[in-house]
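One protein chain is absent from this view; the other protein chains keep their places.
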Amino acid sequence: MITARYHREIPQRYRLEASKCLKCGHINFPPRLLCPECKTNKFETIKLSDEGKLLTFTVVRVSSDRFSKETPFAVGIVELNDSVKVTTQIADVDVDELKIGQRVKLIFRKIQDDGKAGIHCYGYKAIAI
Amino acid sequence: MRDVVVIGAGMTKFGELWGKSIKDLFVEAATKAIENAGVDHIDSMYAGAMSSGLFIGQEHLGAVMADYLGVNPIPATHVESACASGGVAFRQAFLEVASGVSDIVLAGGVEKMTDGADVTDVLATAADQEYEVFHGITFPGLYAMIAQAHMHQYGTTREQLAAVAVKNHRNGAKNPNAQFRNEVTAEQVMNSTMVSDPLRLLDCSPVSDGAAAVIVATMDVAKKLNKNLIRVLASSQASDTIALHGRKSLTTLNSVVKAAEKAYKMADKKPTDMNVVEVHDCFTIAEIVATEDLGLFEKGKGGEAAANGWTSIECKMIPVNTSGGLKSKGHPVGATGIAQVIELYEQLNGACGARQVPNAHVGMAQNMGGSGASCVVHILEAI
Partner (left out) sequence: MIGIVGFGAYLPRYRIKSEAIARQWGADPEAIQRGLMLAEKTVPGQDEDTITISVAAAKNALRRAQINPQEIGAVYIGSESHPYAVKPSGTILIDALGIGPHVHVASYEFACKAGSEAMYVAYSHVKSGEMKYAMGIGADTSQGAPGDALEYSASAGGAAFIMGNERVVAEILFTHSYTSDTPDFWRREGEMYPRHGGRFTGDPAYFKHIIGAGAALLEKSKLTPKDFKHVVFHMPNGKFPLEVGKRLGFTKQQLEVGWLVPLMGNTYSGSSPTGLAAILDVAKPGDLIFMVSFGSGAGSDGFIFLVTDEITRVQERAPKTRDYLDHGKIYLDYGEYAKFRHKIRLND
C-alpha cells in the first residue's frame, strides 16, 4: 500500500514543485534537505517549466507486471527549460517517430494503479509538441 | 596498510538452479573456496547479495550464511550495493585484512533469482523508485537510454553492440561454470526479441542463480600455505547520482572513471598495463562504456574496439571478459563481483585452460551497481 509514500510526492508529481537553493541557485527536483552543490539548507519553492527537449529515450517492450498491459511504451529523459532533467513516459506517440532533441511538454496523466483495489497514482508524462 | 593476497576461490555453476536454495549455493561456493585456500579457519566473512529479501523473503544474510557454513561465532556481514554487492563485499574483506583487523577473511556473493519474484521489479529497486521506476522504466530501459545517447553522440552502432555479445559467448563457451556455453552470431543477436529499444534479448545478461567466494589473507598466511602470490594491488570505489537523469553526462559513467582513477593511482599502473579485464556487461552497451571509462579506449571508441576484435582473447590487445562476462557466464547479481575476481585469480594463476590469456600477470575487475550509481574496481597482480 503506497498511500503515504505517494502522498508525499504529490507537489512534485502534480505541480512540478522544486526547491531552489537560496545561496547558489541550484534547483533540486525533487526538493532535498541539502544542496548537493553548496551543501547549505535554505531553499525557496519554485515551479518548474513544463516544456523541454528529449535528451534520450527508449521503448520499453518488456516491463514489470504492473506496466505489462501498456507495452510498448516510450520512456525518456527530458531536459526542461530550466535545465532540470526528469525521467518520464512519452504518451500518445508513435514510438517510431521519436527523435533525440525533440520538443516536448509535460501533462497530467495516470501513471499507474496500486493493483486492482489500491489507489490510482497520477503524475507527469511528456507529449510531443 | 598490509598487503592482501587472494589465496583461494570457489564458485557454483551459474544458471537456473531449481534444486538449490540460496544457502546451498553460498555454502557450496564458500566451502570450495576454503578447501582451495587450504585454511583451517576464517576470521570473518562477508556475503554480498542485492536483494534476498525481495527475491526470497530472507534478510540478515550474514547471519544465515555464517550459520549454514558452520562458522559461528565469527562476524558475518551482508553487503549490498545493487549489482556491485559482490565487488563491495570483496573490498570490505580486503579492507579488513589490509587494516590489520583480521588475517583470513571470506568474501562471498550469491543471488537466488528464480524462486518466483517479479525479477524486473526487484532489479528496479537499484534505480530511483520515485522518479525513475514509478514512471515504468526498467533496467534494460535505463541502459537502452544510455545506448541511444551513446549512439547519437559517438555514432556507436547496433553491430558494435552485437560484437560484444558474440565475443562474450565465444569466451563463455570455454568456461565450464558459464550459464550459456553456446556461441551466438551477430545476426542472432540483432534478430533476438527487442526488450527496450535498441537493446534486444541477446544484449542483456540473463536471470541467474549462483554463488562465488574467495579467501583473502595476509602475505604471511599465503607464504605459509605455499600459494602463488596473487596480490590485491588496488581496491577503490566511487558513487554517482542514483538517477540516470541526475548525471552530468548520459554517456560517461563517472563512478567508473573515478574508481578507475583511484585504482590506477593506488596500484601505480596505467590502463595499458592491464593484461586482462573483467567488466560489468549487464548489457552490451555497459561493456562498451566501461572500457572507455576505465581508460582502455578513447571516449566514444569502445564500440569500434569491440567490433575490431581488440577486446578478444585472440587479438592480444586487451582481452575483456574472458570469463564470458555477465552475458554468457550469467549474472546472479550478488555473486558477479566475486566471480569477476575469481576469473582474474584463475587467469593470473594460469588456470583458465582454453580461455587463458598468455602471461597474464596484472588484471582488473570493474563491478557496477544500478545504472552506474556505484562502482568498485580492483587490480590484482601475480608477484
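Order as written gives the chain letters A and B; numbering starts at 1 within each chain.
Assume a residue touches a chain if its C-beta (ideal position, glycine included) is under 8 Å from a C-beta of that chain, and two chains touch if they have at least 3 such contacts.
As the structure is a computational prediction, the values presented were derived from the model and not from experiment.
Engineer: Checking the contacts here: which visible chains does the omitted one touch?
Structural biologist: So, taking every chain into account, the missing one touches A.
Engineer: So one chain is hidden, and I want to know which residue out of A:8, A:39, A:103 or A:120 touches that hidden chain in the complete assembly.
Structural biologist: Result: among the candidates, A:120 touches the missing chain.
Engineer: Name every residue on chain A in touch with the hidden partner chain.
Structural biologist: Residues 10-11, 14-15, 69-70, 89, 91-92, 94, 107-111, 115-116, 120, 122, 125 of chain A touch the chain that is not shown.
We adopt the following convention: only the chains that are shown with their structure count from here on.
Engineer: For the complex, which residues does chain A have touching chain B?
Structural biologist: Residue list for chain A touching chain B: 5, 9, 30, 55-67, 70, 73, 75-77, 85-89, 95, 100, 111-112, 121, 123, 125.
Engineer: Under the touch definition given earlier, write down the residues of chain B that touch chain A in their complex.
Structural biologist: Within the complex, chain B contacts chain A at residues 118, 120-121, 124, 128, 130-132, 134-138, 140-141, 144-149, 152, 193-199, 243-246, 250.
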